[in-house]
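For this view, one protein chain was removed and the others were kept in their places.
Moving on to chain A:
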Amino acid sequence: MNSIASVNTIRFITLVLLQVLVLSHIYFLGYINPYLYILFIILFPVKNNRIVLLLLSFLLGITVDMFLDSGGMHAAACVTIAYIRPMVLKFCFGTIYEHQTIKFNQVEIGQKLTYISILTLIHHFILFLFEVFNFSKIILVLQKTLFSSIFTIILCVLVTIIFSRKTK
């Protein structure tokens, strides 16, 4: 239990610092930034309490918001994907999820990719909707969502592959 808590604490701090100091200054092609910090929510242990995950996601989002001066838009997006995560897990992993035995470095790459993609797309859509804050510019929102999502998904998959412990 203790090791899970410490691993997640370190992950939380590392991802926030990486996000606000490096990844939010990339501006690939002018406006595309990856939002890697949602990896914290994606990789959060399945067995743990949903309430804890919701509160931690809010804390994660509001911390990033504080650094990026963005009000509460990251918090809103994070809380939403934390809330819908069980449904997405059920949809992507089916029976393994029912038995509560998912280990993220043991599942198939295809299932993992759909899981990450769905959460990333929903997160980015809510994030950019709140950022632009204007329904008449919905095309801009969708465009930003699409391009940033591609960047984030690639980074997330790469990071999970590089940092997965080898289990034989």
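Keep in mind that, in the parts below, a contact is a pair of C-beta atoms (placed from the backbone, for glycine too) under 8 Å apart; a residue touches a chain by one contact, two chains touch by 3 or more; residues count from 1.
As a convention for this text, contacts and distances are computed from a predicted model.
Undergrad: Of the candidate names "Cell shape-determining protein MreC", "Branched-chain amino acid ABC transporter permease", "Ferredoxin" or "Cytochrome P450", which one corresponds to the UniProt protein name of the undepicted chain?
TA: "Cell shape-determining protein MreC"
Undergrad: Who touches the missing chain here, A:Ile4, A:Leu17, A:Ile138 or A:Ile161?
TA: Residue touching the chain left out of view: A:Leu17.
Undergrad: For the chain that's not shown, point to the residue among A:Leu15, A:Leu36 or A:Val79 touching it.
TA: Only one listed residue reaches the unshown chain, and that is A:Val79.
Undergrad: What is the set of chain A residues that contact the non-displayed chain in the whole complex?
TA: Answer for chain A: residues 17, 20-21, 24, 27, 30-31, 33, 50-51, 54-55, 58, 61-62, 65-73, 75-76, 79-80, 82-83, 130-133 touch the chain left out.
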